[in-house]
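What you see is the complex with one protein chain gone and the rest in place.
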Amino acid sequence: MIIVMQRQAPKDQIERVLEEIKRYEGLKPIPLIGTERTVIAVIGDERVLDERHIASLPGVSNVMPVLRPYKLASRETKYESTVVKCGNGVKIGGKTVVVMAGPCSVESDAQIEEAAKAVKKAGSTILRGGAFKPRTTPYSFQGLGRKGIQMLEIAAKKHGLVSISEVMDVRDVEFVARHIDILQIGARNMQNFDLLKEVGKTKKPVMLKRGLSATIKEFLLAAEYILAQGNQDVILCERGIRTFEDETRNTLCIATVPIVKELSHLPIIVDPSHGTGKINLIAPMSRAAIAAGADGIMVEVHTNPDTALCDADQALNEDKFKNLMGEIKPIVKAVGRTM
Amino acid sequence: MIIVMQRQAPKDQIERVLEEIKRYEGLKPIPLIGTERTVIAVIGDERVLDERHIASLPGVSNVMPVLRPYKLASRETKYESTVVKCGNGVKIGGKTVVVMAGPCSVESDAQIEEAAKAVKKAGSTILRGGAFKPRTTPYSFQGLGRKGIQMLEIAAKKHGLVSISEVMDVRDVEFVARHIDILQIGARNMQNFDLLKEVGKTKKPVMLKRGLSATIKEFLLAAEYILAQGNQDVILCERGIRTFEDETRNTLCIATVPIVKELSHLPIIVDPSHGTGKINLIAPMSRAAIAAGADGIMVEVHTNPDTALCDADQALNEDKFKNLMGEIKPIVKAVGRTM
Amino acid sequence: MIIVMQRQAPKDQIERVLEEIKRYEGLKPIPLIGTERTVIAVIGDERVLDERHIASLPGVSNVMPVLRPYKLASRETKYESTVVKCGNGVKIGGKTVVVMAGPCSVESDAQIEEAAKAVKKAGSTILRGGAFKPRTTPYSFQGLGRKGIQMLEIAAKKHGLVSISEVMDVRDVEFVARHIDILQIGARNMQNFDLLKEVGKTKKPVMLKRGLSATIKEFLLAAEYILAQGNQDVILCERGIRTFEDETRNTLCIATVPIVKELSHLPIIVDPSHGTGKINLIAPMSRAAIAAGADGIMVEVHTNPDTALCDADQALNEDKFKNLMGEIKPIVKAVGRTM
Partner (left out) sequence: MIIVMQRQAPKDQIERVLEEIKRYEGLKPIPLIGTERTVIAVIGDERVLDERHIASLPGVSNVMPVLRPYKLASRETKYESTVVKCGNGVKIGGKTVVVMAGPCSVESDAQIEEAAKAVKKAGSTILRGGAFKPRTTPYSFQGLGRKGIQMLEIAAKKHGLVSISEVMDVRDVEFVARHIDILQIGARNMQNFDLLKEVGKTKKPVMLKRGLSATIKEFLLAAEYILAQGNQDVILCERGIRTFEDETRNTLCIATVPIVKELSHLPIIVDPSHGTGKINLIAPMSRAAIAAGADGIMVEVHTNPDTALCDADQALNEDKFKNLMGEIKPIVKAVGRTM
């Protein structure tokens, strides 16, 4: 940690900071008297220090951490890439690029069964389907809840697919973990810390979506909450951030993929459906994601999009999904991976 | 609702949209054949329509709602400004501008008692103190939990102050509602819809903080979730949004105050401590907030800031808090209100 | 155009708006009396109307354009993709993906000559090099100016490369156009309208970089300024937008590529060097750009990056540039294009 003192910081304030640092075992403060300011460098593992606390000491101008604040999520801690086993032989983070597909919402037994069939047929291995829906307005369809979870489970099992679904309420975590293969934490809950802790206590893989205005640092710190509970099977998912651009629903940040690969050992998926909100952009952005190194994509597929109960403007129908699978194949090969 | 069809949308697609609209009682679609495109105007209360569903029909280019999506929060529904009674004769949203003050975290009986005394002495009526702390990293102090809630209750009661504290977990709502006067929903939980529903079921006033990347529309829709459960006592709080600017922790959006006043009947508070993250900016931004019409401000006060367990770099000490109270007084008067 | 009136707009205000529309030949206003508001639909080419003017009429609540504001840049106006001929047989926007490479700044005859050789050797056809440098601070190296332009010209010609360089000052346009094959407008000047008009009057291809906070609509409108002067050879360049994310210098918005391809007939290039500011991200983001459909990439190459006078942290050395060329080849092939 580097502590920059204010221009006229008197000696006793500098002393005070030095004393504060020395209280921590393993840390050693080194004062550097500059022509304009004094700077204090801290030698040792600075992560035991609370940055805000140091910043609040009298005479401190600003504080610059040298190390990254996450440990368990960091590639510096664990060099080898994590491969998450999801059941049915499906692994995320290895050589194979996965495609998670299915409807935004589970609507009925028949609908999710049909979706499962289509997804399977097109060659995908993971079935998505929302049962608990985080909707901006209280007047929109909120999902079928636990009943939807059970419908998804049945359809996935029947077709030998891995299932994934969002959980929003801490009181539902245990139920969803019993029925579904991968627990999803939605973007709006990325910093719902009680929920992160709760899914961290399960033994199921967790896919954590990036918050709409989360930095990559905060994204990895949210993963750290899950990892810190002992659950090592965390999958990250980039799904777009909020910017001023209004041609798309969100700005899908493809650079997150190589950045996360460098900073962390965790696998990363890209969701071009939510990330753009436009059907025509799903294929090009899926190609881009895989070309950049993503471990998979998550797309919305509905066998009858225009009767869908939500997000229908971004759901692919069966034909378009088949085309997408065809379009990404050469890119997967070009980056030396398999599908 | 205005539905813009694609340039070459064939007749049967236009017919299809017209049929869809007619299915809803009270709605009437009017097709307008333009030189370049057909536009369909919908007469009636469009809020029964799902915008995304209409947007997904074949041939539809885009959909523009005419009415605002919230009802209970809207000033069009309830013209008179809401005044929330918080107990002890304290009202928010009336002529009196309130000041909520206290430490970021409750740390001990002694600390919160001292803070309560200082806050009372300076003329404030509402004591804040965090017991459940949403911290970006799992390694930071997470608050004293239910014990902290009880400490806050005791200190507030002793000094005749109204108490306010954040609740993060649905399982804690009933407990906090029993001990604290105003429930706070933090920015990170603004779209934790299960939590919004849960506090909506209590009979306690709720202060809802704006999410870091929430639009004002989403902010009011989040309030709508609480109102829709029957709890009318919602107070909004602007606390800064996330932008590219890095001189401040967030960009405090003062324009939210007059905009909310125009769109909604709910009272609005401004939090310059989190909104800027810098002690020196608290006084000028408090003055600005009140000048713009805010119903109150919320500030962090710690009688011993440099031992504080969190956010100390933005907490005022007793003297600075007294100065702040002095500085805002003439502004309160200038806008024709009282303190 | 759709004009939404205020809730209680009296009849005479509605009449006034109708009259205003009728003043324009070819436009026909259609009032739609709703249950809550009156809406006026305008039939005809609304682009003759000034949106802001209509919005300012008494009783108007808001105005929603139906058509896009640009004409010459729009694919609706010209369906066929534009292919820009740059000399030396190099075309941008056709089947071949181009690579523009070279140093951030021209520093000397020897340096640009060496760069040209390396760029040529690696198989690239376009040599970039800055002579007029837009630097955030007046204390940074501002470029060699006209002398640098001449050095670039000599090096490019010697190796049979097309040259591209930025022009910042209207007074330099004629000079640069005489010596360089493609004029570049930098991001900071995207809305320097006098400069856009000036390059629009030349007969040289112009590459227009997207402004740091420009929407795609504004980006295409800036292109429209050039096209409106009679210069049809406009190449767009996505180089990242400004967001809250701080792991990268900018957020490279890959979705711009397919969006621009849909809305416009103009070719589009991606600049991953400025778009990320990090050497390690250049290769993955180049792959992503091409996978998404970009017509080329622009990268910084310096044969001796650590003595470079600017932006050295994002410049590839000769070896890394060769590797990049190797990495993008399979992606170019996978999307059915050539290099």
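For reference, chains read A, B and C in written order, and residue numbers begin at 1 within each chain.
In this section, contacts are C-beta pairs under 8 Å (C-beta built on N, C-alpha and C of every residue); 3 or more make two chains touch, one makes a residue touch a chain.
None of the values given here were measured: they were computed from a predicted structure.
A.B. asks: Tell me which residue among C:Leu57, C:Val83, C:Ile154 or C:Met339 touches the hidden chain in the full complex.
C.D. replies: Answering carefully, the residue with contact to the hidden chain is C:Leu57.
A.B. asks: Of B:Leu208, B:Ile241 or B:Ala315, which residue touches the hidden chain?
C.D. replies: That would be B:Ile241, which touches the missing chain.
A.B. asks: Of the residues A:Asp12, A:Glu36 or A:Glu80, I need the one that contacts the missing chain.
C.D. replies: A:Glu36
A.B. asks: Footprint of the hidden chain on subunit A, which residues?
C.D. replies: 2, 4, 7, 26, 30, 32-37, 39, 41, 43-45, 64, 66-67, 76, 242-244, 246
A.B. asks: Name every residue on subunit B in touch with the hidden partner chain.
C.D. replies: Subunit B touches the missing chain through residues 213, 215-217, 241, 243-248, 251-255, 257-259, 262, 275-276, 280-281, 284-285, 287-293, 330-331, 333-335.
A.B. asks: In the full complex, which residues of subunit C touch the absent chain?
C.D. replies: 47, 50, 52-53, 55-58, 69-70, 134-142, 168-171, 188-189, 191-194, 211-213, 218, 221, 224-225, 228, 242, 305-306, 308-313, 315
We take it that only the chains that are shown with their structure count from here on.
A.B. asks: How many angstrom between the C-alpha centroids of subunit B and subunit A?
C.D. replies: Here the centre of subunit B sits 26 Å away from the centre of subunit A.
A.B. asks: I'd like to verify one number: the distance from the centre of subunit A to the centre of subunit C, where each centre is the average of its C-alpha atoms, in whole angstrom.
C.D. replies: Chain centroid spacing, subunit A to subunit C, equals 31 Å.
A.B. asks: Where the centres are mean C-alpha positions, what is the separation of subunit B from subunit C, in Å?
C.D. replies: About 39 Å separates the centre of subunit B from that of subunit C.
A.B. asks: Indicate the residues of subunit C shared as contacts by at least two other chains.
C.D. replies: In subunit C, 243-244, 246 touch at least two other chains.
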